[in-house]
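Following this message is one structure expressed as structure tokens.
Shown here: the complex without one of its protein chains, the others still in place.
All chains are identified by letter, namely A and B, in their written order; residue positions are counted from 1 within each chain.
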Amino acid sequence: MEQFFYYVKVSWVSIKRAPLPYALTVFILSLGLGVFFANATFYYQMNSDPLPHKSDKLFYPMTLMVPYECNDCLPPRIHSYSNVQKLSASDIPTAKVAMYSSDGYLRLSSSQAPTPVSIRITQPAFFSMFEVPLLHGSVWSDDKARQELILSKQTAEKIFGRSNVVGEKVLLDDRHYTVIGVLDNWQMLPRLYDANNRNHVNDADQVYMPLETGYDYNYMSNSQSHTFDDTDFRQLGTQGRTGALHQLQFWVQLDTQAQQQAYRQFMDNLVADEKKAGRHQSTPNNQLVAMRDIVRFFGGESADIKAFALVTLLFLGVCLFNASHLSLNRYLSNQYEFSLRRALGASRLQLQQQMLADVLLMTLFCTLCGLLIAWGGVELLNYLWPANRLFGRWDPTLLLLLLGLTLSSSYLVTLYPSLRASFGGLNQQLKE
Amino acid sequence: MSLHLLLKSLLRRKVVTLLLLVQLALTLALLVNSLLLAGQTRDKLNEPTGLDLPHILQVQLKPTTTDLRAQPLLGDLLERQLAAVRTLPGVKAVAYANQGPVRQGGNQGNLYDPNDEARTNVPSIPAYIVSPDFFAALGLKLLEGQLPQTAVPLDGEVRSPMVLTRSLAEKIFPNRSAVGLDTSYAPVAAVVEDFFGHLMATEIMYNRIQVAPLLGVDWGYALLINTEPSATENIRQQLPDLLRQIDPNIEIFYIRTLKEQHQRLYSNEFGLATLLGILSGLMLLVAMVSSYSNAHFHALKQQQEIGIKRALGASKQLIFLELLSENWLTTALGALLGVAAALALNKMLASVISLNALSWWLPLLVSLVLLVCVTVATWYPARIATSVSPATATKTL
Partner (left out) sequence: MIQLKNLSKVFRTELIETHALRQIELQVSEGEFVALTGPSGSGKSTLLNVLGTLEHFDEGDYLLDGQSVRGLSDRQLSALRNEKIGFIFQGFNLIKDYSLLDNIELPLRYRGISASERKRRALEALELVGLAARKDYHPSQLSGGQQQRVAIARAIAGQPRILLADEPTGNLDSLMARQVMELLEQINRQGCTILMVTHDPDQARRASRQVQIVDGQLSDAAMYDPLAVKLA
């Protein structure tokens, strides 16, 4: 230990002798790491898997069961009510859920000012399939329409001033509902259950309503809806349940390969039967996409983040080159001292240990500066791309990654120069 | 100065030179592509929209009660709002619409010539449902036909006639007047000048408009206000209070000029261009630091050599020039590599975002910028190096 402190001291003395080149090296390395890390934060968070143990078991089926004829089209990303019923009519999936999002105004009484809220209109399986934590109460016992809502914790606190509000009444768009459950803090990031239209970057919804109630009360999707026939979107409860008004997202849980295989077969049979019955003319094009692939399938990956990731990687490369260049210069100017130490009997191992102390010191400085720059970078990215703001967060894994990256960069930057300095011909250097 | 000797001296310092070259090349590649993207974004922001962007205001709002979101109360609310806004000084025209122009996407429909569906079908056209003053509110020029003067309900017996923008009319009814002809939805009453509709539509300038009452506004609606240039800001300030006075049961999402709306459309591109710009600046800085430190270190290391050269009759100026040309040579070589790197980066970026191909003059321009920066960075250490006293420098250990 004492030896280690000695090495650190020697490093420090050598830094103090020529502070500018050292400061420049640290600055440039931190700059590269900081800029890279700021963008990597978003890249990492947006591509992270919020349900790693389940994301290959939840599937999003799509079929071309539509009243238009198209023989080389992708199926629509959203389903009609009747198609969801057909796709649900199978015992193969462990669980299945249909959903969409809308918005409304929530208040305790009509005399109060309304609070705009986002509503997820869905079925009870949503909460178990996507592992939504419940703080108080319970979810609906079946898929039937009912005047019951589930609130997020923040919404309950905002409206009632407390979280345990099970049994309380609220007004949503001037209709009375009973609160039957309150969620615990929950924000799946990215929100893979709603990946269409880049909705996966958004906040979790505030109010949860039974699917049938949403249709009965004519809630239209606020994200995407399509009418492929003359269904009147003001008649959601009647025409909307039978016509080609597409607005639902649909997920099935298929735990095993066998289940997946069986469900594919089920979809094929269903579409073939429907075609035979003359309900659509298109060549079948069935898709069953796993949750972990859904964003890519919908083309919702952030091109800007990706492009910038490419560029920041290049920048990091340049900074690494530059820092090693600076560091090489620094070591070469210290070469005489190195040779002298070796002449005085320091072994190569001891010199290498000295370099390790250099690396650690450099890592320390670069981590500090790099984090500072990365923090500024994240703020800047939040400002320029506010849509992605939910993803500008650091977690322990990410910080550890930064530390590892900094350590290896510092090592790289120090390695070649120190090798040059310590393995050069002893004689020649002293003579020079 | 001899190129041959310069090259030799560079070759003697292979690693350092290589590091410098790679770095210069990458800097050039990034600079070139950032400039390209910045130029592209600027072009987008300057594209013709057919609208007087800065002086048209759009209010996006939604009633907070269900009754107000449907007829008949909705019709009454709209009338009261329009009448109130009209009284504001500086308002030239005001209209309601199910959605405003200059957007990413929104309410769209298809349209075709019923006689030739296969060839004329346009899948995604913004479908506007508006009040009669919509055309005045956007300052649209009537090209032919007659603009509908009254709102005809979309769910009634009589079909509400349609107004098309010029390029859409030409697409569906090529080489003839569209006025009076029937489309898949309704007959065409008039053709107006093109304007920017939805970015995600089949074509930006394709728009179809029907003058009709709004059926329901679950997605909110827009008030479009054409203002006197001097009054725009004033009107914007007064609108929130005025509208809440008419009926407090509304949520106002935003009030923007169409110019702001337009800028927001490209905020992602603008953000990326800004970031790349900042990064390019940093890269130039890094390149300058690198040139500086390289020249500085090199000059120190070469003190003796410079002394010898001075003794052999090289003037200060010559030594200075020699040091600069060494950097110029590296920069030129780096720039040459950089052009290749820029092309490669261009290809890579183009695979994730839309990016134009490189023009020949851009790398040239950036190489010049790089050269100037490197020269500036080398200047000071080179000056120091030339002031080395030859008498001391030629003294050996």
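We take it that a contact is a pair of C-beta atoms (placed from the backbone, for glycine too) under 8 Å apart; a residue touches a chain by one contact, two chains touch by 3 or more.
These numbers were taken from a predicted model, which means no experiment stands behind them.
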item	value
Neighbouring displayed chains - absent chain, whole complex	B
Which of B:72, B:248 or B:313 contacts the chain that the document leaves out	B:313
Absent-chain contact - pick from B:304, B:325 or B:375	B:304
Contact footprint on chain B, counting only the chain that is left out	2, 5, 8-9, 12, 304-305, 307-318, 389-391, 394-397
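Just so it is clear, only the chains that are shown with their structure count from here on.
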item	value
Chain A residues touching chain B - in the complex, by the definition given at the top	21, 24, 27-28, 31, 35, 102, 105, 114, 116, 173-175, 218-220, 222, 232-234, 303-304, 306-308, 310-312, 314-315, 317-319, 321-322, 324-326, 328-329, 332-333, 380-381, 384-385, 416
Partner chain A, residues of chain B touching it in the complex	15-16, 19-20, 22-23, 26-27, 29-30, 33, 64-67, 70, 155, 215-216, 218-219, 249, 251, 267-268, 270-272, 274-276, 278-279, 282-283, 286-287, 289-290, 293-294, 297, 300-301, 345, 348-349, 352-353
